[in-house]
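One protein chain is absent from this view; the other protein chains keep their places.
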Amino acid sequence: MNGPEILFYIPIFGGLPVTETLRNTWIVMAILILLSLWLTSGMKMQGISKKQVVVEQGVKMLYQMVEDTMGKDKLFFAPYIGTLFLFVLFSNLMGMFAMRAPTADLNTTAGLILIYFMLNQYFAIKCHGLAGRLKGFVEPIPVMLPLNIVGEFSTPISMALRLFGNIASGIVITSLIYQALTWVSNLVFGGITAFPVFAVGIPAVLSIYFDVFTDVMQAYIVTMLTMVFLAMAMD
Amino acid sequence: MEKAIVLGCSALGAGIAMIAGLGPGIGQGYAAGKAAEAVGRQPEAAGTVTRTLLTGCAVAESTGIYSLLIALTLIFVNPLVGML
Partner (left out) sequence: MDNLFLSLGYMPFISIDWTIIAQLLNTLILFLVLKKLLFGRVKQIIDARQAEVDKMYSDADAAMTEADRLKNLYADSVAGARDEAQRIVADARKTAEDQSEAILDEARTAASNMLAKAESEIASEKKKAVNEIKDEISDIAIMIAEKVVEKEITPADHEKLIADFIDRVGE
């Protein structure tokens, strides 16, 4: 099992590898930007089209969810949460189109969670003040200090690893299934054709669980956890 | 020869690491059972219960994911071979 393929090197700092991950991220970004351009084109106040109803309903749902989970005073997070969800969802779903999902690379998930971590620290200090923030580490008892510090870092690390692990294991399992089906095909039809007959329809059915379900689920979960932990850090 | 031993032990280690998958399985099953009870008791709160269940399962899954990552690292990255 290989990591992301290196496409070319940027000749600075001794050659920065540009990988499949980056290319697929750019594809996802392009899709999302074009999609939002298309979705928001021709928006009107009255006599709205079906497209606009859908996109408005989606945005309303997003704001409602942020309000329910984080509270009314943190509604300004909604665009970030929405971006996170859309980016992770589309990145996860890239795996269905025979491209390596950007989230199957630890760099992507770590980058996402790094943003979350910085936001978390910034708003925690902004809401509680530096002194209150430091005091929070020795609560409820000072003995908890090491645990609290570990907990502060383990939450984002586990979030990054969870997303990466789920998507990467999906890739591993899909490739294992392909290998197994190719092996069975060769066993059964080995004398007739080298084409892996069984590998045509069956993976699609399995990918409904391993790709679609897990992908949507993980996008939802990473968004949800980001909201919950941000709200917890601020309250 | 040494490399073969390390590779074989890495594979064994990966398999042993995945024993940790038991924990999240039991934990998530227990959580799902409790959630089913909660929905049975309060069907109108099904949405909230499901949301909490999913979030809780995601957190409970962490240990399983860690072991999975260790197994994947042992198999695909082979960090121990580089130490020879």
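Letters A and B name the chains as they come in the text, with residue numbers starting at 1 for each one.
Basically, contacts are C-beta pairs under 8 Å (C-beta built on N, C-alpha and C of every residue); 3 or more make two chains touch, one makes a residue touch a chain.
Since we're looking at a predicted model, the values are computed, not measured.
Asker: By the document's own contact criterion, which visible chains does the hidden chain reach in the full complex?
Answerer: The omitted chain makes contact with A, B across the full complex.
Asker: Write down which of A:45, A:98 or A:187 is the residue touching the left-out chain.
Answerer: Of these options, the touching residue for the absent chain is A:45.
Asker: Quick one: which of A:25, A:69 or A:207 touches the chain that's been left out?
Answerer: Checking the options A:25, A:69 or A:207, the one contacting the hidden chain is A:25.
Asker: Over the whole complex, note the residues of subunit A touching the chain we left out.
Answerer: 1-6, 13, 16-17, 19, 21-22, 25-26, 29, 32-33, 36-37, 39-40, 43, 45, 52, 55-56, 59-60, 62-63, 78-80, 82-84, 86-87, 102, 105-108, 110-112, 114-115, 168
Asker: Residue-wise, where is subunit B in contact with the chain that is not depicted?
Answerer: Missing-chain contacts on subunit B: residues 69, 72-73, 76-78, 81-82.
Methods note: only the chains that are shown with their structure count from here on.
Asker: Give, as an integer number of Å, the spacing between the C-alpha centres of subunit B and subunit A.
Answerer: Those two chain centres are 18 Å apart.
Asker: Touching subunit B in the complex: which residues of subunit A?
Answerer: Those in contact with subunit B are residues 1-3, 158, 161-162, 164-166, 168-169, 172, 217, 220-221, 224-225, 228.
Asker: Under the definition above, what is the set of subunit B residues touching subunit A in their complex?
Answerer: 51, 54-55, 58-59, 61-62, 65-66, 68-69, 72, 75-76
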